[in-house]
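Certain chains of the assembly are absent from this excerpt, and the rest are unmoved.
The letters A, B and C name the chains in turn, as written, and every chain counts its residues from 1.
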Amino acid sequence: SDEARPITVGSKNFLEQILLGEIAAQHLERRLGQRVERKLNLGGTLLVHKALVNGDIDLYPEYSGTSATAILNLVPSHDADDVLAQVRREYETRFHLRWFDPLGFNNTFGMVIRKADAERLGMRSLQDAERHPSGWVLGVGYEFQQRPDGLPSLLRAYALPLQGTPKVMDLGLLYRALAQGDVSMIAANSTDGQLLSPDVILLEDNRNRFPQYDAAFIARNQTIAREPRLATALQDLSGRFSDDTMRRLNHQVLVQHGRIEEVAGEFLRTSGLLKGPSSP
Amino acid sequence: MIPNSLLHELVTLTMQHFFLVGVSMLLAASVAIPLGIILSWRSGWRDVALEVVNVVQTVPSLALFGFLIPVPVLGGIGSHTAIIALVLYALLPMLHNTVTGILNVDVAVRDSATALGMTTGERMWQVELPLAAPTILAGVRIATVTTIGTATIAAAIGAGGLGVFIFRGLATVDSVLLLAGAIPAALMAIAADRGLEWVERALSRY
Amino acid sequence: MTGPSSKVSGSQTSGAYATMSLVSFRDVSIDFGQRSILRHFSLDVEVGETLVLLGRSGSGKTTALKTVNAMLFPTTGMVLVEGRATTAWDHIQLRRRIGYVIHDSGLFPHYTVAQNVAVVPRLKQWPAADIEARVANLLQKVGMPVEEFGARYPDELSYGQRQRVGVARALAADPPLLLFDEPFGSLDPVTRLELQRQFIELRQELRKTSIFVTHDVREALFLGTRIAVLLKGSIEFVGPRREFLQASTPEARAFLSCLEPLEYDTEQSLA
């Protein structure tokens, strides 16, 4: 639309998204040598997607599984490459949006329990968790509860003993509820920074049941046409992350209280995308 | 069109929602109306109390929950925490309208109650409250309808209610779910408002 | 409350019991801000008498009545009821011993006529049957039979009807002291004369004491055992009605002159 408008990066309203948005923004500023607008921390999948389609933002990070189920209403396959190909095709034809190559990490669901319980009961995996004597008090987010490849699939794969119905709550409150003892197992995300804390452990998904949530940037074709360097710049970020990298980045902000801008800049420096402090 | 399991859940969540709102309104009214009455006598306390309530109104719900979860008895995950939050948010309109309603009662009528030898309490019950009732009930109606809307935040703390559909609908961009949460809430708001209007008519001749 | 009143209070009890006045104003002054409404107002009202207050509009009659039932308190001086300062009384007890008819009736708009009259008996928790009987009886007396008017609300009455309900309400719990502030002010003369006659009968029967504000000099002479004339918050004249008829103070004479025939007898006819 407006030619003079700077490129605008969006993100959803949780930390990982904000970090990815900030990383992309700094990287693009550097590579394109122009100011980049940040609309980070927007309301959620619905709003960010609509804002992108509407042209209010030009790009944002998304997860393949989310796009497939929430936006495209597909039943996603368990194969990461299939899912990616599917969303890529559909986004291109339906929305004229370009799905870039994955960043390299998979933020899928992860069942987390207190370290103390794990040690007491001697559990490391979801298979072990099937033999909890009195049953788990499960805390979950809305999406995990709703998605057919979320909670229902989990319970089909693992005969987890449950105490009462799962408690559904805001993602941000899950770890608190776990620490507080309101629940004994939570369906968190596999890249949560809290997972580096010594108090909790992520149970291993031995049977590989969780859906694919490979993160990647999506951008508007129109913007890429206007600023072709955008494509190559975004492509630089692909494959630069791992589950562990992302967890550590989250942890640096969440637990060590690093500033998002600094954590993002530090990541760009150490990953070789940016050498030395930025200069005009 | 709507699957059966959804219908079943709808009924459960609507009832939870109704329960959350109902309990919160009863608690809020039984705090705010008597407090409003007391504050109508004491202009000194009035400003302080209304300011506290104003401040409470601006506290974001998730921050409030984060603060309440570790609190021993009241807090934790579940409906009691949600109810506390809803009560706190409902105080402002009820308190404000109670104070305004009572201060607006005609001075001549109030004086005549005093002259007849009514105690402060008798005058309150028999004269001031009935005459302030339209304004007080306007506050209750505002609070109830607003709470039916804000009670969706109960879902954020595992207290159920129609917010479960709404947040799930938002997370999965599912407009059927969104509507399954929003429409019953809207109908409940209309029904509650109508019900309170009926109470108002029944209570006073005006 | 302030210096002067507490100084007087030493002599209060003895003085009050000596004279046994039901109400006594002792050097009462009232100021509203800059304005001085009552000035060194002193007066005793004995049991059984009807003291009429006459005075121009704004002279302080209503204000004087309000000090008796503790709706207002003197700025200086004190008002004693049954020998006790109004500041020392339990206000609720005091007011329930005093019937008060307010100018503009002050009826409760959300109560029916019957409920309005029943207010004080209900506060005193009379048995329901007694209340009902009393209400019916009083409404009958003021010419507003309960069958016809009992269920109406004040805004469905004419002005004079409201005033009559106000009178009935003040009499309901049979208080020993009555304050009347132009109770018959908006009544037609025929109804008014009936009520005045009833008032005199009632007083003779029950030895009620009353302070009665009126603007009608004929009414003052008819009902009052004593008459006080107020002028700008001070008492200009006070005395039994026979003395009032011969009074020589200018304000009292001004009121008496209103008894003289009007010019209509002599004025040329326009019709």
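Throughout what follows, a residue touches a chain if its C-beta (ideal position, glycine included) is under 8 Å from a C-beta of that chain, and two chains touch if they have at least 3 such contacts.
Only a predicted model underlies this, so the values are computations on that prediction, with no experimental measurement involved.
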**Asked** When all copies in the file are counted, not just the one of each kind on show, what formula do you get?
**Response** A x1, B x2, C x2
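The working rule: only the chains that are shown with their structure count from here on.
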**Asked** Using the average of all C-alpha atoms in each chain as its centre, how far is it in Å between subunit A and subunit B?
**Response** 37
**Fill in**
In whole angstrom, the CA-centroid distance of subunit A from subunit C equals 83
**Request:** Return the distance between the CA-based centres of subunit B and subunit C, expressed in whole Å.
**Result:** 47
**Complete:** The subunit A residues in contact with subunit B across the complex are 43-46, 49, 69-71, 139, 141-143, 145-147, 167-170, 172-173, 176-177, 180, 182-183
**Message:** Under the definition above, what is the set of subunit B residues touching subunit A in their complex?
**Reply:** 62, 65-66, 69-70, 76-78, 155-158, 160, 164, 167-168, 170-174, 177
**subunit C-facing residues of subunit B, complex** = 108-109, 111-119, 122, 126-127, 130-131, 204-206
